[in-house]
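Of the protein chains in this complex, one is absent; all others appear in place.
The block that comes next holds chain A.
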Amino acid sequence: MGVLAITGFGVVSPAGATAAELAGAVAAGRSTARAVEWPEVTLPTGTAHHLPEFSARAELGRRGTGFFDRRTGLAVVACGRAIEDAGLDIGEDGHRTGLVLGTTVGSAQAAVDYAAETFTEDPPYLVNPALFPNTVLNGAAGQAAIRFGLRGVNATVAGGPVALLSSLRYSANVFRTGQADVLLAGAVEEFTPHSAWLWAGLGGAGAPGEGAAVFVLRPAESLGHRPDAEILATAAGFCPSGEDRVYALADCARRALEQARVGAESVRTVASASGADEVAGWRARTELEGLLGVEGAEHLAAGELAGNSPSATPAVELALILARHRAEPARDGQIALLVASSPAGAVAAAVVRGWSRGDDRG
């Protein structure tokens, strides 16, 4: 598939909101985990990378946000920041502008509490109809489309840890087939008791977190200036049970590198923040790098810096890499390899080349 250009990004994360804050967080290397409690609820964790101060209403105003679930608020704010960072003018006609958003289960809180109410209400069907659209997995993408007038492709990719890379691949296809000129693509995850229990139940390592990262994408050949980054290639596959997950990932990564015409020796950063799976473990990563012939690559501890969640962490990790590029022109042209796998078996990889912003783009 064709090369994607990233022309801006927006993040909601404990690691920071602006590119400068995110780059600072990478440099400082501090964990953002803090003590967490929830009224009247048992949590499976004493610490979390959560954003108790985040409020969609405070960020976006009252209008249209009254029924937002938390995931929707995080996603819409990240979209807004990405649009601003890219200087994107959607205007009145958004027919050629779309959104591809990654998720795991949508808002677990919105759907599960809706289900729970049918067991506590009398009669049981007395749920709130205004909250019903929050229970579907594409609720956030629909609200973002309304907010910003995105009338083109509007896809929600339920991929968990693989959602970001699947969304990038899906986006590349949209451009290659001429279906849009600009896409917002990214992934989101909320922190609630539901998501914390889900994270623990999936065997996730590290404290759970929340956040969203959204990237503004265009076909690389359509761009008149240097982008923030290029997604040179993506590859995806599936590893059936009983087969070796690291081998399947290595196969994906090799295909992506080949398609990008990038040698393994050029890979300077390996991003593998998909903590709901064994691949996040350093041993698996070491084995993967050995199979590929990647040597001396850097790793960002995205889970520690920004919190752990199936779909948001890999997206925030890409934003951290791009923020570092923006802050350090010496890194211009460096290659990062992104890999991800889901407990259910999906595997994916992407090759990214990052740039700082020249004087013309501030």
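Following the convention adopted for this analysis, a residue touches a chain if its C-beta (ideal position, glycine included) is under 8 Å from a C-beta of that chain, and two chains touch if they have at least 3 such contacts; residues count from 1.
In this section, contacts and distances are computed from a predicted model.
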Listed names "Beta-ketoacyl-[acyl-carrier-protein] synthase family protein", "Sugar ABC transporter ATP-binding protein", "NADH-quinone oxidoreductase subunit H" or "Carbohydrate kinase PfkB domain-containing protein", with the criterion being the UniProt name of the chain not displayed: "Beta-ketoacyl-[acyl-carrier-protein] synthase family protein"
Option from A:Leu198, A:Leu257, A:Ala273 or A:Leu305 whose C-beta touches the chain left out: A:Leu198
Touch with the omitted chain, as defined above, among A:Ala27, A:Ala58, A:Ile146 or A:Leu223: A:Ile146
Touch with the omitted chain, as defined above, among A:Ser31, A:Thr47 or A:Asn173: A:Asn173
Interface with the undisplayed chain - residues on chain A: 1, 41-44, 94-95, 98-99, 103-106, 108, 111-120, 122-129, 132-133, 135-139, 141-143, 145-146, 148-160, 162-163, 166, 169-170, 173, 176-177, 179, 193-194, 197-198, 200-202, 236-241, 243, 248, 310, 342-346
